[in-house]
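Up next is subunit A:
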Amino acid sequence: MSAIVAQDVSKYYGDYPALRDVSFTVEPGACLAMLGRNGAGKTTLLKILAGLSAPAKGTVAIFGKPPRDGEARRTIGVLGHGIAVYDELSAFENLRLFGELYGLADPRKAAAEWLERTGLERAGDGLVREFSRGMRQRLAVARAFLHSPRVLLLDEPFTALDDRAIAVLQTLLRQALADGRTIVMSTHQLREALELATEVGLINRGRLAFRGERTQAMLDDPGWIYRHYGEA
Partner candidate 1 sequence: MPGFLRDSLTIAAKDLRSELRTKEALNASVSFSLVILLLFSFAFDPSADQTREFSGGLLWLVFAFAGALILNRSFARELPNDCLDALIASPISGAALFAGKAAANFLLLLAVEAVSLPVFGVFYNIRWWDQFWQLAGVLALGTWAMTVIGTMFSALTVNLRLRELMLPTLVYPVMIPALMSAIQLTTHLVGGQPLGGDVLVWLRLLVAFDIIFTALALSLVETVLVG
Partner candidate 2 sequence: MDERNFTYMFYGFAVVWLCLIAYVVSLAAREKRLRQQLDGLKKLMEDRAK
């Protein structure tokens, strides 16, 4: 079964079409990098995949289930623009909270484990409010990976991160791919994304302008894809 199937997905903000008839599938174990300029519709697409927004037309299936289905949401991990952790709770409390929300068998154990994997084990009891930017970002990464999601949806994951957080995230993503998990990320920072990606999509004014394997040519010259498919 495909990890993600999007069929004729359209989304309008009023009459403005943010997405127009976007169809694609992602097989388990693939890493799809969605490229596109700001406002092209990448974030809207990811929100629809994550079940945060309903498409006006078309359907999305995550391992055969609609994204608002509880089962489907349990398989999805989302890392959006915000870090989505609470400033007034401690790092451990944040992770435990999301562990409980995702119905993990032992939220405390999962929280402790992920604090360690993101290098925050000694800051676990500290309030997020007192964290440095980099620590907050690593905690955000831990929150997204906490329930070992089979599908990871990342919106501009590398944009705001510092070097250490980027390193942590890249290690985790490589590991996730090795475990056969599926990744969809939107990005306009080509280099970091293309290194990880196995597949590439390009969204231009709400339409899927290109979809294919990542080739060596793209790695050598990241601007290539924009020049060929960017202006429709």
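On how the list was made: all candidates are chains of the complex that A comes from, given by their letters.
Going forward, a residue touches a chain if its C-beta (ideal position, glycine included) is under 8 Å from a C-beta of that chain, and two chains touch if they have at least 3 such contacts; residues count from 1.
Owing to the predicted nature of the structure, the values given are computational and were not obtained by experimental measurement.
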Touching partner of subunit A in this complex, picked from 1 or 2: 1
Residue ranges of subunit A touching candidate 1 (in the complex, touch as defined): 50-54, 68, 70-71, 73-74, 76, 78, 80-89, 93, 97-98, 100-103, 127, 143
